[in-house]
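A single protein chain has been omitted; all remaining protein chains appear in their positions.
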Amino acid sequence: MNSPSTPTPFLDALPAVKLDRIPLLLLPVLALLALPLVGSFSTWVTLTFAGLAMGMIIFIIASGLTLVFGLMDVLNFGHGVFITLGAFLAASVLGRLTGWTESGSLLLNLVAVLPAMLAAMVVAGLVGFAFERLIIRPVYGQPLKQIMITMGGMIVGVELIKVIWGAQAIPLPLPTAFRGSLLFGDAAVEKYRLIAVVVGLGVFAVLSWVLSRTKLGLLIRAGVQDREMVESLGYRIGRLFIGVFVAGSALAGLGGVMWGLYQQTITPEMGGQINVLLFIVIIIGGMGSVGGCFIGSLLVGLMANYTGFLAPKVALFSNILLMVIVLMWRPEGLYPVGKR
Amino acid sequence: MNTPLLQLEAVHTHIGAYHILHGVDLQVPRGELTVLLGRNGAGKTTTLRTIMGLWGVSSGCVRFDGEDISARSTPEIAHLGIAYVPENMGVFADLTVRENMLLAARGARSIEEIDGKRLEWVFDLFPALKRFWEHPAGLLSGGQKQMLAVARAIIEPRQLLLIDEPSKGLAPAIIQNMVTAFRELKQTDTTILLVEQNFNFARQLGDRVAVMDGGRIVHVGSMAELAGDEDLQQRLLGLSLAAHQ
Partner (left out) sequence: MIFNRLFSGDLPRSRVLLMVLVAILAGLLLTPFVFPGAKALNVAAKICIFIVLVASFDLLLGYTGIVSFAHTMFFGIGAYGVAIALTRLGPTWTAVAVGVGAAVLLSLVLSMVIGLFSLRVKAMFYAMITLAVATAFQTLASQLSEFTGGEDGLTFKVPELLSPAFSLSEQPFLGVSLDGRLIAFYLLLAITVALFLILLRIVNSPFGRVLQAIRENAFRAEALGYQTVVYRTWSNVLSAVFATLAGALLALWLRYNGPDTSLSFEIMIDILLMVVIGGMGTLYGSVIGATLFIIVQNYLQDLMRFASEGVSKVPFLRDLLHPDRWLLWLGILFVLSVYRFPTGIVGKLRSKARGYS
């Protein structure tokens, strides 16, 4: 008998397990605040979906970045390279499968997109492995050099992408069946945005499951809090870290495919341009927190779309505004990670 | 076997530019509880961290079971059967008590794979853990966290426990609970190296005692001898004794 579920009649007065749900409320609050401002319900639905879709894609990209930071205090300024890489790989794969992508059959379209995503994840993961070994490992524990070296890695990476794919923007058209919108009453919701939301939720679900239900996930969460203790318990944090780094790079690659299809045009600079957005998201969420990163991404996505509709000029600064507000409320982000 | 389980030979340790251990010689015999006493800054914690591989050995040698482990990494040292309870307890605050224990049990992929008898034994030692099994460890009181930290170290059989100031910041009643638990633990023939500043606590448990000062071992002997000799106490532990009683 090893299940310790026997209830004890005299429980000590311990605060009940309290999940901090206030940050979760921010999403509906923001959405509801926007409703009267936007005015029309159908427009609001469209905007909300656009915001959620954008947020989900950002989440896919940023989740690895925040975990890598949490685990090893490594902030990868070169994360954007994996996004670009994913997008360009997708363009190459889909470019060879135009027969399927233009067929209009949802099934064939999916059959074409899945290998593109897979290729992006595998290659980005492999490049991530090399990146960690060659670029990051030698300067581990030296923040100044780390910032510079990951930046340098990004410069070289972007230039290499230009060597392979050229320096110009190239189109990444959506497969035929992903185009167009679905009508819910008066509200038009683009099909691709629905897909993005579904994929994003999928990634979030898998990540949450791994982090909360598997021993590997426990190790990652424990490592984010106290690296040394994880090592003292007999686990090699280095291996854990490279695993997380590769997974994070692969997710960035996947996110790059999603983002590229969302924009429908890709450039070698796209990854670098999104870097700032990613930093804002992980700062808002609390550095190292996947849950915070999820909420932060969605907040940024929603905010960008609402303000883009209401006040396009303000939209350009909406993310920074959001970050400042959140940090004034919680200086360490929505879900501060308890670090020593 | 007569060789001590753990042996430090002229160990020097630097932290950055600071020279902390100046040639520590220490023997921890099998099956006994050795207490490492000394003032703040004497190098006790550094000694434990050096054994654990968390600080590198600059010169000298750390032998475990006769084998030189001074160049090994921390996880490798843990795998040899050494468990470490740091001064800050190293409890993962965001994880539940159950999850903390699961991580400590290296051999188990899920809680069901932990040896049930051993788990019951640990629960008997520290009943509070069972009560707060599904609570985040961060919500536990200081004493309960300390219990969790020790429980983690013994959830699987280990040859050597390195424990840093388990009595620190605890109420007298809780300290007495700890004493009981450690006595129970000693029955299992586990070898323990305990760093303490609280002489009262140490006196109730220690078989042998080593006193550190200025990064060196300045006295080695039996606890009984030190406990019975007030002059020696005064000389070795000085004011720190009075301050901590």
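Labels A and B are assigned to the chains in the order they are written; within every chain, residues are numbered from 1.
Following the convention adopted for this analysis, a residue touches a chain if its C-beta (ideal position, glycine included) is under 8 Å from a C-beta of that chain, and two chains touch if they have at least 3 such contacts.
Owing to the predicted nature of the structure, the values given are computational and were not obtained by experimental measurement.
Q: Could you tell me which shown chains are touched by the chain that is not displayed?
A: A
Q: Specify the residue from the set A:Ile147, A:Ala188 or A:Leu310 that touches the hidden chain.
A: In the full complex, the listed residue that touches the missing chain is A:Ile147.
Q: Which of A:Gly39, A:Gly104, A:Pro138 or A:Gly180 sits in contact with the chain that's absent?
A: A:Pro138
Q: Just to verify: which one of A:Leu32, A:Ala130, A:Val163 or A:Val206 makes contact with the chain not shown?
A: A:Val163
Q: Which residue numbers on chain A touch the omitted chain?
A: 69, 73, 75, 77, 135, 138-139, 143-145, 147-149, 151-153, 155-156, 159-160, 162-164, 167, 272, 275-276, 279-280, 283, 313, 316-317, 319-320, 323
We adopt the following convention: only the chains that are shown with their structure count from here on.
Q: So what's the Cα centroid distance for chain A and chain B, whole Å?
A: Centre separation, chain A to chain B: 42 Å.
Q: For chain B, which residues are in contact with chain A within the complex?
A: 52, 54, 73-75, 78-79, 83-84, 86, 88, 90, 92-95, 99, 102-104, 106, 109-112, 114, 116, 119-120, 123, 128, 130-136, 138-140, 152
Q: Hey, which residues of chain A end up touching chain B in the complex?
A: 1-2, 4, 6, 8, 11-12, 14-15, 17, 215, 218-219, 221-222, 225-226, 228-237, 337-338, 340
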